[in-house]
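Shown next, in structure tokens, is the structure this report addresses.
Note that one protein chain is taken out, while the other chains of the complex remain in position.
Note that the chains take the letters A and B in the order they are written out, and that residue 1 is the start of every chain.
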Amino acid sequence: MPILEVRDLSTHYFTLQGPVEAVDGVSFTVDAGQTFGLAGESGCGKTTVALSIMGLLPSNGRVMGGQIILDGEDLVKKGESELKKVRWKKISMVFQGAMNALNPVINVGEQIAEVILEKEGLKKPEAWKRVRELYELVELQTVRVKDFPHEFSGGMRQRVMIAMALACYPKLVISDEPITALDVIVQNQILNLMKNLQKKLNLSQILITHDLSVIAETSDKVGIMYAGKLVEYADATSIFKRPLHPYTTALIGAYPSIVGEKRTLNFIPGAPPNLISPPKGCRFHPRCPYAKNICGKEQPEYLEKEAEHFVACHFVDELRTIPSLEGR
Amino acid sequence: MTLDTQMTSRSLWRERVSSYTRRIKDFWTIYKKSRMGMVGVSLVLGFIIIAFVAPWFAPYHPRALVGTPFLPPTNEHLLGTDQVGRDIYSELLWGTRVSLMVGLLASAFAVAIGTAIGLLSGYYRGLLDSVLMRITDLFITLPVLPFILILAALLGRNIGNIIVVIAITGWTGTARMVRSQTLSIKERPYVEAARSIGARDSHVMIRHILPNVFPLVFANAIIGIVDAILAESGLSFLGLGDPSQPSWGMILHYANEAGALATGRWWFIIPPGICIMLVTIGFAFSSYSLDQILNPRLRKRRW
Partner (left out) sequence: MGFKEYVGKRVLQGIITVMLAITLNFIIFRIMPGDPTQAMVGDPRMKPETRIALIAKFGLDKPLLEQFVLYLYNLFSGELGVSFVEIGRPVVEIIFGRKLVNTLILMGSSMFLAFALGIIAGVIAAWKHGTKVDMSSIVFSLVTYSMPVFWFGMLLLLVFSYYISVFPIAGTVTPGVVHANFFEYASDLLYHMIAPMITLAVSFFGGYFLFMRDTILDVFTEDYMLTARAKGLSNRKILFKHAMRNALLPMVSLMGVHLTFLISGATMTETVFSWDGLGRLIYDSVRDADYPVLQGIFLMMAILVVTASLCADITCAYLDPRIKEATE
């Protein structure tokens, strides 16, 4: 049962140099209790998708088309005051780099309590009771409810952000690079914490990251974005065992495996395109090892090539014969 | 120098000049778009022109006693006469020179001192830094007006002293700003690189740090002109101005002393004030627009 449906979302930023087509025709569905992993390089538009859903685009950004359906209502059509009601109560967000995402001059408990007070209509003592419960959920010491952000370590601050995101027990949590800024060991802890919480509270999640290994560990469905477009979309197993888009294959190939033979890492030459004037045709074609003439002229259609497995590439069928990465 | 190196350095020079002119042209295209900035620049230019052509446009010499005192505006005296019989209109025109001169010079000196101190302080750090910063603190907490009054009273009432006094009390803001900029620029890789190949300190400071500090300092300097002009008129109003100069502030001083308020002699009071206001508005608007362009909030727009 879908919690959130994004259909054909397009978002542009209007800059002095011209409009940046940051997101172009992206569609996906998030089901109840499931995690949708949105992956791609920096600047491919993943965060913009998140901001579009929450209605948090800066003043020069605008959703140009598409629908975002939550609980039967299209969020794109909602005004700011209506969106405020949805925010945090139905969808909340865990931001990257919680160092700066928390207000340094207000104590942490207060930052969590304020949203409970405003949205849940609880009285102060009850709100703070919930703050302490949330602290326990994320395995923080409840004596520290009145501490300030700078008194916590990076990992602990991320736990605080998670606790805060869960404050109103939302249906959907969007996590934008939640562990990227942390030490590796702490990364693992937080990731496990998030998985447990999700099961416990039956949460749905959109997990945004450039780190495929995180996606592999957590996601049920996966979407690969490149230069503002969704190039491949399927369940996790299919993406990793049978990637159909050259970009996906290249991404997976860029990750070393700790089993198997040593091999040179494959990398993708070139850099992501300028989205003010994206390349004609398929946006990946300048870097694609299999590109042919048509790739530079026509944009590939986004088609369902296998059961619930969508790809946008001209040569999917031909490329299927290339050895995949079984056993990864 | 051999012919080769001569030619190369000349072409390098030409290149640098043309890149500067290009940058200035680009800057001007952007600046033109700001309405406030254009109003400001027009006002400033207008007053500069007036300052130059005052001798030809003023019907009388500003220091000459040409009529009965306290005359209201007439055909002969467009804005009436002051308390000793000088033509106010001429005084206003000539007064432009005083205000502009004081404003530009005082601000320039203040900025020069402040930049030097800030640069040295931030670059060398250590004992020099502490000493200079203590002195800066002292000058910041100095009650400006009493200090200026005392100095002016001691040194005598002439225009040069006023400029010096305003400069001495006005460099602290620039000093602090330049110092903090220097501190951060000093850490940048290209500065480290330059020093590691043996560049002299003065070279690093002048060629690397100063150009980066310049935009911030420039906008500040223009606001400094505003403050300087206001300071000069304030000083003159309080009776410490140079009596031999037709300063707008002095006119207001005499107006106050002669009880122009109580007798409703508005031509004595309103025009000089409007002149001061227009000049300062000109510089203030320009400074604001300049600041918006040179120091944009390029950081991520979240709002």
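Just so it is clear, a contact is a pair of C-beta atoms (placed from the backbone, for glycine too) under 8 Å apart; a residue touches a chain by one contact, two chains touch by 3 or more.
Keep in mind that this is a model prediction, so the values were computed, not measured.
The shown chains contacted by the absent chain are A, B, with contact judged over the whole complex.
Within the set A:92, A:175 or A:299, the residue that contacts the chain not displayed is A:92.
For chain A, the list of residues touching the undisplayed chain reads 54, 56, 83-89, 92-93, 95, 97, 100-107, 114-115, 118-119, 148, 150, 164.
For chain B, the residues touching the chain absent from view are 36, 134, 137-138, 140-147, 149-151, 153-154, 226, 230, 233-234, 237-240, 249, 252, 255-256, 261-262, 264, 266, 269-270, 272-273, 276-277, 280-281, 283-285, 288, 297, 299-303.
Here, only the chains that are shown with their structure count from here on.
Centroids of chain A and chain B (each the mean of its C-alpha atoms) stand 52 Å apart.
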